[in-house]
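A single protein chain has been omitted; all remaining protein chains appear in their positions.
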Amino acid sequence: MKILISGFDPFGGEKINPAYEAVKLLPDSIKGAEIVKLEIPTVFHKAAEVLEEKVKEVDPDVILCIGQAGGRYGVTPERVAINVDDARIPDNEQKQPIDVKIKEDGPSAYFSTLPIKSMVEKMKEAKVPSSVSNSAGTFVCNHIMYQILYMIDKKYPQKTGGFIHCPFIPEQVIDKPNQPSMNLSDIARGLEAGIEAIVERDGKEDIKEIGGAIH
Amino acid sequence: MKILISGFDPFGGEKINPAYEAVKLLPDSIKGAEIVKLEIPTVFHKAAEVLEEKVKEVDPDVILCIGQAGGRYGVTPERVAINVDDARIPDNEQKQPIDVKIKEDGPSAYFSTLPIKSMVEKMKEAKVPSSVSNSAGTFVCNHIMYQILYMIDKKYPQKTGGFIHCPFIPEQVIDKPNQPSMNLSDIARGLEAGIEAIVERDGKEDIKEIGGAIH
Amino acid sequence: MKILISGFDPFGGEKINPAYEAVKLLPDSIKGAEIVKLEIPTVFHKAAEVLEEKVKEVDPDVILCIGQAGGRYGVTPERVAINVDDARIPDNEQKQPIDVKIKEDGPSAYFSTLPIKSMVEKMKEAKVPSSVSNSAGTFVCNHIMYQILYMIDKKYPQKTGGFIHCPFIPEQVIDKPNQPSMNLSDIARGLEAGIEAIVERDGKEDIKEIGGAIH
Partner (left out) sequence: MKILISGFDPFGGEKINPAYEAVKLLPDSIKGAEIVKLEIPTVFHKAAEVLEEKVKEVDPDVILCIGQAGGRYGVTPERVAINVDDARIPDNEQKQPIDVKIKEDGPSAYFSTLPIKSMVEKMKEAKVPSSVSNSAGTFVCNHIMYQILYMIDKKYPQKTGGFIHCPFIPEQVIDKPNQPSMNLSDIARGLEAGIEAIVERDGKEDIKEIGGAIH
C-alpha cells in the first residue's frame, strides 16, 4: 500500500505551515504502508496540478492532504468537500475567487472516502484530541480536498482520498491571545494514528461510531 | 410572493426552541411578501413529511426553515446541506441514525438557493451579528435543509429554499457558563432582515461579497 | 436609600459605551431607592475626582460603577479591586501607567461591600446570564472600583460600594466574529435586578451561595 501525503506551504501571513512540518516528521513507512510526502502551493487549481503530477508519478493507493486550521482544538479529519471557492483572503498568487464553482462538471460535494470515524478513534486512543469536522471551509483546503476526490471519481476509481486539518502550533499563537495550539509532535502522532486507521480499515467499511454534529 | 417559514419544536433537553419562538414574532407580511408560519417536529424524515404537507397546502414561493444552534454568536444562513444523517443525540422520537444517507437517490449535497450573502449583509445593516455558515451539522437541521432542497429539485423547481441557524437566547444559558446568546427580539429582527433580502433579490443573483471561511 | 450609579464614556476605539447606555435606561427609583446617574471619563484618577464631586453633592448610601468588559458572556459583579494600574491601552487622555500603585497608602486590595452573590442570584432569576467575576482587570474599571472603596474606607465608612461589568452589545460585535454580546435592555434588566438585591440585602450579610472560581 502506498500513501501520498501532501501539505500546504505557509499562507495568510504565517511564516510556517505546521501541516507540512508535521508531515515531514512522519516515518517513511506506517503499518507496512509506504509514505510519500509532497509540499504543494497554497494556490487555487495550481495545488491540484502539482498534486496530480505526483499522483501520476508515484501511483499511490491513498491520496491524503493535510492543512492548517487556526482556531481548531484537535486534529480533524474532514467529512466533506463542497464545489465552491469562496476566499476570505487571497491565495499565495493573489487570487481571491468569490462563490465560484471548482469544477463546472463536478457534483455539489464529495464525501471523504477515508474511514474518518476510525481515524478519530485511533487518534483519541493515541491521546491526541480529535473529532470529525463537517466543513473544510471554502478556501484552498476545501478546494484541494474536492480536487482530490474529483480526480479519483473521474480517473482513478481504485484510489481513496481525503483531508485532515491541524491546529496552530504553540509558536504561532505567542501573540494571538486565547487561540488553541498543539505541539508539532502531537500533531504528527495524530496524523500517524489516523494513517494507521486508513491502513487497518483498507477494504472494509468505516466503523459506526457517534461523531456527528448537532449543528 | 409567499414565504413558508418553519421552525423546530424543542430538543436535546431544552424547554423551548428559540428558533420557532423567533418565527412567531415575525409580522405576517414582510416587504409585501406573505409570511406563513409552521412548527415542525425535531424528528428525522417526519419533519419533512409535515413540512411537505404544508407546502402542498399553501404553495409558497420560498421554503425557509429556522433552527437553533447553541454556541453560535450570530444569526447564520447556511450555505449547504449534505446527504447524511449522523446523530450525536437521539431525535424527539428516539431515532439516532449514524452515517446514513438522507435520500438514496439524492446528490451528495445541495447548496441553498437563497441569497445568503445578501441576507448576511442585510442582517448586519440591521445591527444583528451575522455570518455565512458552511455546515448545518449532521442532525435534524441539516436533514430538513437537505429535504427542502431535494423536494424543490425533484418536484418544485420554481421554488427556492434554505435554512437559517440562530443562537441560544439568554434564558437558555443561565446555567451554561461562557455560552453566547442573543435576545429573541434581536433574532427576530435578524430573520426579518434576512427575509427582506430574499424578497429584494427575488429573480436576481446573490451579491459577490467576501464571506467565506478559510477552514 | 440613595444609589449613585456611574458609567464610563466610550474608550478603546468604541463609539459607544454600553455600560452608561444601560445606566440611562434604569428607572429613577428601584424598590424605593432613589437612583442618581453620572457619566465619568475613562481617565485614571480623573474618573475618581469627577465621581467624588458627585458623592459630595448627592451624599448617596451606595456608590456603584458600571463598566464594559468586551468578551464577557454575562453581567458580572466584581468581587475585588487591586491596588495597581497596569494599562494595556492608553486611557482617554493618553495616559498609560504600567504597574503603578493607585494609592500609595492604600491596602493591596478592597473587596466589594455589595452583596455580589445575591446580585448574581437576582440577575439569574431575571433570566439574565450572570456570574461573580474575580478580576476587574488592571485598567480604569479596576481603578475606579478601588478608588470608590478607598474613598469609602477613608472618608465615608457608612456607605457601601462596588462595580459591575457588562458585555458588548450586538452592534459592537458586527465586525468582531465570535464575540459574545447582550442586548442593551437585557443588560439594563440585569443591572436593575442587581440593584434590587442591593436594596433588599441592605443591612444584612450576603447569601452563602456557591459562586467561586476554581482558577
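Think of it as A, B and C in the order they're written, each chain with its own count starting at 1.
The rule is short, and it goes like this: contacts are C-beta pairs under 8 Å (C-beta built on N, C-alpha and C of every residue); 3 or more make two chains touch, one makes a residue touch a chain.
If you're wondering where the values come from, they're calculated on a predicted model, not measured in any experiment.
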Q: Could you tell me which of the visible chains the hidden chain touches?
A: A, C
Q.
One chain isn't shown here. Among C:E49, C:E125 or C:E209, which residue touches it?
A. C:E209
Q. Of the listed residues C:G137, C:G162 or C:P180, which contacts the missing chain in the full complex?
A. C:G137
**Q.** Which of A:N92, A:T113 or A:Q179 contacts the chain that the document leaves out
**A.** A:Q179
**Q.** Among C:K2, C:R88 or C:K155, residue touching the chain not depicted
**A.** C:R88
Q: In the full complex, which bits of chain A touch the chain not displayed? Write them out.
A: 73, 124, 127-129, 131, 170-171, 173-174, 177-183, 185-186
Q.
Which parts of chain C face the unshown chain closely enough to count as touching?
A. 12, 67-72, 79-80, 82, 84-89, 96, 98-99, 107-111, 117, 134-139, 141-142, 165, 206, 208-215
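By our rule, only the chains that are shown with their structure count from here on.
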Q: Determine which two chains are connected by the greatest number of contacting C-beta pairs.
A: A-B
**Q.** Per-chain Cα centre nearest the global Cα centre, belonging to chain
**A.** B
(Q) On a C-alpha centroid basis, what's the spacing between chain B and chain C, in Å? (A) 39
(Q) Multi-chain contacts only, two chains or more: what residues does chain B have there? (A) none
